[in-house]
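Sharing a structure here in structure tokens format.
For this depiction, one protein chain was excluded, whereas all remaining protein chains were kept in their positions.
Here is chain A:
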């Protein structure tokens, strides 16, 4: 077990190095490089630019610069926002809560609803319910999230007036009920794709399990069907879902960005788009690296947790 974790950890560290190298390469791809902000502002002369380039060490060989940059990333020094001079990491963390709230709510909805649909679809394979769920999932995966958000706003905010059209709270309010009221629409919109994915994975996982020998053995022993399903089938079918949770993280983060934009939700995705609009490259790069690191850690944790609950994995 310790060996598996160590192996997996080493892989993750190596990936982090490559991920950061890609991030560094993108940073230098910016027109004018990391100093593009100043280059386009017209406030600096050519000499000024050259002086600042020297001061910031941007004239050193790229590999040296990369090591320096990577070292500072590890220490938590992610640069300063062009917009207000705040440290990038603190700007990100001040927006992270709203995003996590949205992602967690959507995931809970998706796991419960998608899990239920998937299990039922597997138990009644090729039934009308199963066919509708399969087709529905495919359509849900094909709807642009932002457009589904627009439709939701139109129906529930414009026409019915049930839900607020955006923001995280009413100004001056912010009670629990008010927050909840604002959370409903964006989390449901974000949950659409997630529910479809969880439903599909849950269905195939459950199908695999209920055709196993030990399920047949349990039936032969005369065990009640509900007990077979809950204790034996569902428990084992849920195990691979840990991996799915890890795999889904990139999609979830991307979906959150879109949902936050449509519903003016003050999270990391919205901060990212605003920063792009302001050409605030340090924050843009910071969020890009932060999200990739989150995905990396997510899949690492999923793998380790999976190995803890399913001993078969450790050998392979």
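Just so we're on the same page, contacts are C-beta pairs under 8 Å (C-beta built on N, C-alpha and C of every residue); 3 or more make two chains touch, one makes a residue touch a chain; residues count from 1.
What we mean here is this: contacts and distances are computed from a predicted model.
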| item | value |
| --- | --- |
| Omitted chain (choose from "Peptide ABC transporter permease", "Dihydroxyacetone kinase subunit DhaL", "Electron transfer flavoprotein alpha subunit apoprotein" or "Anti-sigma regulatory factor") - UniProt protein name | "Peptide ABC transporter permease" |
| Contact residue for the chain not shown (choose from A:139, A:231 or A:309) | A:139 |
| Positions on chain A contacted by the hidden chain, ascending | 14-15, 18-19, 22, 26, 29-31, 135, 138-139, 141-147, 150-151, 153-154, 158, 200-201, 203-204, 249-251, 253-254, 257-258, 261-262, 272-273, 276, 279, 284-285, 287-288, 291-293, 295-296 |
